[in-house]
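Accompanying notes for the structure given below.
Complex shown without one protein chain; remaining protein chains in place.
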Amino acid sequence: MNLQRPGAIAEYIRGSAVWKSIVRHGPPDTNRNRALIVFENLFLHVHPVKVRERTLKFSHTYWLGGVTLVATAVLFVSGILLMFYYHPSVPLAYRDMKELAFVVDNGLFLRNLHRWGAHLMVIAAFLHMLRVFYHRAYRPPRQFNWVVGVVLMSLTLGLSYTGYLLPWDQLAYWGVSVGTNMVREAPFLGEKIRFLLLGGNVVSANALLRFYVLHCVVLPVALILFVSVHVWRIRKDGGVQGPYRPDEETGEES
Amino acid sequence: MRPVPPMELVESSDPIATPKRVALVIPDTRPSVRRVQERWVMTFPHLIIRELLLFQVVLIALSIAALLFDAPLEGIANPLETPNPAKAPWYFLGLQELLHYFPPIVAGVVLPGLTVVALAVIPYAKINLTAGPLWRGAGRRTPIAIAGGAFLLVLLFGLFSCWPIVVPTVLVAGGMFAARGGENGGRFRRAVARVSLPEWIMTWFVVIATTLTLIGTFFRGPGWSFVWPLSGAPLG
Partner (left out) sequence: MPDVIDPAALADENENEETSRRNFLGKIGVGACAAAMAGSVVLTLDYLNPKVLFEPASRFTAGSAGDYGEGTVRFHKEQKTFVIGGPAGIWALSAVCTHLGCITRHLSDEGVIACPCHGSRFDLEGNVIHGPAPRPLPWLEIQTDAAGNLMVDTSVVVPKGKVFRA
């Protein structure tokens, strides 16, 4: 191995049996390899191997769906890290919030990341919905994906709301109290739904635990499932749809 | 068009010995140019690099925000003492403001429920698929319909003194009328003239939601009374 030659180490590694057993394509210097990088990767292969150049422009979609997804990823990571110090019980929950803010290294940073990430996700999801609407990107064959999007918006608000209770401060407690009292107003099932949600008649330690499970397990799993369907359908429908152009002659509008 | 060769009648049910013509497909060989030539590029690296870039930009922006601004934390929850005012998270403050005007079942169940249903059926409503600019091909009934619709809404919400809905309704209706004849104006007037009816309706909804949320956030103090934001009254 001639170390004087640039790239010699990389070449050596890439030629090794261990590397070749893990990575089955060569360096991205041919279109075939560039295609294989996407095609053979579990995480990347929801993408098509080629995309329409027009869809890459910022003004095509303002990348709002992407912003929402990145915010979600930040929330997942920061949320999981916060879980290592947070006890979902009364009064430990509030004590742990203070601990994160004053005692744990980077605790305040992670909590802030989580809170501002949550605001960003709600706003970006809303703006994304408006963008899709004003571009009329819900037209056939994309109608059901819009409905999936409405479900995702509801899940996002649900995640935000369940997370809101967890600090167990006055803001959290009374915000959730008022909200669940509104649920009680629903006809027939309102009182029962509220009882099930709170695990009791008032916002208590039961409610905190239930909201914690909803916030950290049930709703994130539902979100992942629906986001997967959402992204999969975009791929199947031919890619992201941009501004509406009624004067184009061809059948495809992306 | 080329003449279609005549079909012969053959009496036999053996498909291999006597093939029957079922259909004749004449390909479209008219000379024409495809108007739009789509350019395709490899996902790696063009799309992947943009995704990585977006990830980093958003992460850095969020990190800067997290370093500069602290998330709020009030006193520990006290079930026996309601703070004054007691406000929901900001994305529900619009709803809480609505509660000031309507009974809880309307503001908390009916209106949000209707909103979700209305959103979900958007792609299935024919008008959303076919609508063109509002005033294109508009008959004499269109201005009456718009004015009538706006008037009914103003009446309905005015009955409950719900000014945050009444005022935007009047403004948006005014905008719809102002858009008329805008095809010959400058860039902005032309853009406004291109707005279709479903888009006007969505704009109305967004303006109302924003107005309600802003009022609930900045203009409501103790007892949900109306306060001016900089007057020093506690905003919760």
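Should a chain be cited, it is by its letter among A and B, assigned in written order, with residues numbered from 1 in that chain.
One rule holds for everything that comes next: a residue touches a chain if its C-beta (ideal position, glycine included) is under 8 Å from a C-beta of that chain, and two chains touch if they have at least 3 such contacts.
Bear in mind the structure is a predicted one, so any value in this text is a computation, not a measurement.
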item	value
Hidden-chain contact residue, picked from the options A:A10, A:V46, A:I80 or A:V202	A:V202
Candidate in contact with the missing chain, chosen from B:T18, B:Q56, B:T82 or B:T130	B:T82
Options A:N41, A:S89, A:Q143 or A:N181, residue touching the unrepresented chain	A:N181
Absent chain, residues of subunit A that touch it	174, 177-178, 181-182, 195-196, 199-202, 204-206
Subunit B residues touching the omitted chain (full complex)	80-86, 99-100, 103-104, 222-225
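Convention: only the chains that are shown with their structure count from here on.
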item	value
Residues of subunit A touching subunit B in the complex	28, 31, 34-35, 37-38, 44, 47-54, 56, 63, 66-67, 70-71, 73-74, 90-91, 94, 97-98, 101, 108-117, 119-120, 122, 129-130, 133-134, 136, 138-140, 142-144, 146-147, 150, 153-154, 157, 160-161, 164, 167-175, 177-179, 181-183, 185-187, 190, 202-204, 246, 248-250, 252
Residue ranges of subunit B in contact with subunit A within the complex	34-36, 38-48, 50-51, 54-55, 58-59, 62-63, 65-67, 69-79, 81-83, 86-92, 95-96, 99, 103-105, 107-109, 116, 119-120, 122-124, 128-129, 132, 199, 202, 206, 236
